[in-house]
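Left out: one protein chain. Kept in place: all the others.
The letters A, B, C and D name the chains in turn, as written, and every chain counts its residues from 1.
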Amino acid sequence: MNAVPIRRRLWRAFHRLGSPPYVYRLAGRLSPWLGVTSCVLLAVGAFWGLVLAPPDYLQGDSFRIIYIHVPSAYLSMGGYVLMAVAAAIGYIWRMKLAHGLAVCVAPLGAWFTALALVTGGIWGKPTWGTYWEWGDARLMFELLLLFLYIGYMVLRMSFDDREKADRVSALLAVVGVVNVPIIHYSVEWWTTLHQGPTLIREGGPSITMDMLIPLLIMLAGFSLFFGWLLCKRLQGEILRRESRTRWVRTLAAEAGA
Amino acid sequence: MLDVVLHILRRDLRLAFRRWSELATPLIFFVIIASLFPLAATPDEAQLRSIGAAVIWMSALLSSLLALDGLFRADSEDGSMEQLILAPAPLGLVVLAKIVAHWAVSGVPLLVLAPLVAMSFYLPLAALPELIAALALATPTLSVLAAVGAALTVSLRAGGTIIGLLILPLTGPVLIFGTRATELAALGESVAGPLYLLASLAVLAVSLGPLIAAAAVRTALE
Amino acid sequence: MLDVVLHILRRDLRLAFRRWSELATPLIFFVIIASLFPLAATPDEAQLRSIGAAVIWMSALLSSLLALDGLFRADSEDGSMEQLILAPAPLGLVVLAKIVAHWAVSGVPLLVLAPLVAMSFYLPLAALPELIAALALATPTLSVLAAVGAALTVSLRAGGTIIGLLILPLTGPVLIFGTRATELAALGESVAGPLYLLASLAVLAVSLGPLIAAAAVRTALE
Amino acid sequence: MASATHGDHFGACPVLTVTSLEVRRGGIGLLRDLSFELSPGQTALVTGANGSGKTSLLRVLAGLAVPAAGRIDWHGKTPHRLPPEDRGDIAYLGHRDGLKRELTVDENLRFCRSFWKGRGAVEPLIAELRLEACRHRYVRRLSAGQRRRVALACLRLKPARLWLLDEPLTNLDARGTDVVIEWLGRHAAEGGVAVVSTHRPQRLATAASIEVAL
Partner (left out) sequence: MASATHGDHFGACPVLTVTSLEVRRGGIGLLRDLSFELSPGQTALVTGANGSGKTSLLRVLAGLAVPAAGRIDWHGKTPHRLPPEDRGDIAYLGHRDGLKRELTVDENLRFCRSFWKGRGAVEPLIAELRLEACRHRYVRRLSAGQRRRVALACLRLKPARLWLLDEPLTNLDARGTDVVIEWLGRHAAEGGVAVVSTHRPQRLATAASIEVAL
């Protein structure tokens, strides 16, 4: 196979992803699929994890919060990386749509970070005997991640010029990415209460199959759910950014008619 | 006369809300300081409890100082200070209005947030009302002192901030009485003593501070 | 190219010494924080010793943030930033020169003063060299981070305090490694680990930070 | 009403009298033995080379600085000792415009009006100064001349009888200059007094009654 046409096709796809009407329609077409699949997966995973899976031999039933905690923790980090990558693309190629994506990810990521913090805290009470432990590196850096998300949003809001807000806050998003590996490795670098890597580690996951499978299902469900919300937000953001263009006007006229 | 003050108050409040991120920052600053501190120190409940009061008060002090740094600078750079000097009200009142506006956006939210931070330092719930009362009496004094510092700084642009720094030691008593009150409250004892002292400091500061700041600002722009 | 950097360095140093009191500010701030803190907390030797490291590092962090707030603001308000963008050297280098100048006047004296403060917190004398080494490795990182924050907020008049919000989360690692090193040193143990980490953070910050700050400044003034 | 700009209408009773004024700044003597007087309806043009002390003179007249010697008499009072309630009578516009960058044009003007208990509506002023398009824009985002226009509008909203304008034509385009000249004429016709510094005395000649050369 010849490599050149592939590269050109990729390049064209990349370009199409920079076109607001195309992405608007793409998001609109994707979102029902994402919505339905994520709901099904979440339902299956929740039933399996909360009812079918056996209780943990150490923690009893309290471990079941893992099915919310771990996916939301992963998404809080993955969301940040997604945001930073989108922002970087937007900065380098002056691609407005990528900035729009970053803007949409930020509040979602912040919510999942908060969720990870809260579920972790709730889980901490029965296992560590405390909701929150000052000085635990994993916990602190997760909190700092929340601050980073908030900082990104606050910085954006303090500009009234959207283009400038896009470009300057993109830089902040990129700088903050160092926090993500720190969160991940914090349990290895510092002695913490938080348990070490379970899923993503050398030598494969260290967890029994009947806990692992529902966890993976929940993980997929949460991710698709995240994607669904993202599509919805992205559509709104595109409309807001393009409100003066012809295609949005005709869209609005069609909707009105 | 009073309506001049109200106009300035309203404009400064609007400016603050316009730049609401600036408004939120001392608070977030406060929370972050208070949350990074335990990270740096040993995370042991007994110890956290014992230094909790000190951390809260240091953070309150720092965030009020930070917030007030630009109180007169922006005005004197864009020329509005000249207009305020020519305002149909004594400059002392004008300065007071500016201080009140700043306090409303930096001090008041602190009162709301402090309990949360206090709880994270394991301060007993029963001590919270006293903590809030002490902060409510202390933050005006801190604001006034910071404003005096800011005014002196404006006037000595070349001479710089050194005089502004002379103000910091004056915050010592506020800090001591405040921490004392919080500690007494944590032990469940009466806090009337320190609170009276804080109140009298506040009266003193609010009545004299604006005059000093006004004089400094006027000389600065002469 | 290099001489452009040297010219900026020299001008910024001269400006700093011209306003020498501003120069002294972070230091005095540092000393006051460090000396007011024991005043606010219970003055008990064991306790002071245990929190000494944390206080020193928090103060270092705050004072470097304060000192760097105006790094680009003055330049962008009087129009010299535009001239620097048009300078015959990459903007990243220009920014680095400004950071170095600021570090020289705010970070270096901190290294000199820190031991004094440390002793007032009963830190053992033997731990001082390690403390200074850790500060020497950490303050450049703090300066770079503060400069990045300052650059992100130049075009916001509000700037000032929002930097804290943006940058404090990033300073977490420096603070943790720094305190860890100081605590280990106080216990007489080897501090090589945290020092290596601090050094690698410094390398990372110094090599990438100026580029980010330059990009931010350029965008802000576009 | 053209003759009114020369103050004949209101009789020769001076309201602003400057007597052997001496102004120093930063330890340097700038003005020495300066005297002039203005009757209602008169406008003084202050001219002089850069650094000759025009700004310093206007600041002293406004009461922002204290003269080293000599007397200023504004309706029997000294500007820098004016009681607050009389200060609304003097309007000063310096090199810096005194606008808040973070407020919109409209908000700045409304503040000025209520602060000085001004009369008159904001709308006609905005129309006259061609600021309609940027009325709801932050002042920070205006061009230099637009900013100057807003500052002039603020001046106009203040019901002052003594105008002290420091190079009001700075950054203004030809139309803006015409507006200023027209305003000076109208102010004089209403019996107001103005002291205006400028480097373009020819352009302002029609509005001036006397010239104070420093």
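As a convention for this text, a contact is a pair of C-beta atoms (placed from the backbone, for glycine too) under 8 Å apart; a residue touches a chain by one contact, two chains touch by 3 or more.
Being a predicted model, the structure only gives us computed values, none of them experimental.
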{"item": "Touch criterion as defined above, residue of D:Arg32, D:Lys77, D:Lys117 or D:Arg141 at the omitted chain", "value": "D:Arg141"}
{"item": "Residue touching the undisplayed chain, where the options are C:Pro90, C:Pro109 or C:Gly193", "value": "C:Pro90"}
{"item": "Touch list for chain D against the chain that is not drawn", "value": "26, 48-51, 54-55, 95, 130, 133-134, 141-146, 148-149, 167, 170-177, 199"}
{"item": "Residue ranges of chain C at the interface with the undisplayed chain", "value": "1, 3-4, 7-8, 11, 14-15, 18-19, 77-80, 82-83, 85-90, 221-222"}
{"item": "Residues belonging to chain A that touch the chain removed from view", "value": "161-163"}
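Note that in this section only the chains that are shown with their structure count from here on.
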{"item": "Computed distance of Cα centres, chain B from chain A, in Å", "value": "39"}
{"item": "Approximate Å spacing (C-alpha centroids) for the pair chain A, chain C", "value": "33"}
{"item": "Chain B residues counted as touching two or more neighbouring chains", "value": "19, 21-22, 24-25, 28, 32, 39, 41-42, 77"}
{"item": "For chain A, residues that touch 2 or more chains besides their own", "value": "140, 147, 150, 154-155, 158"}
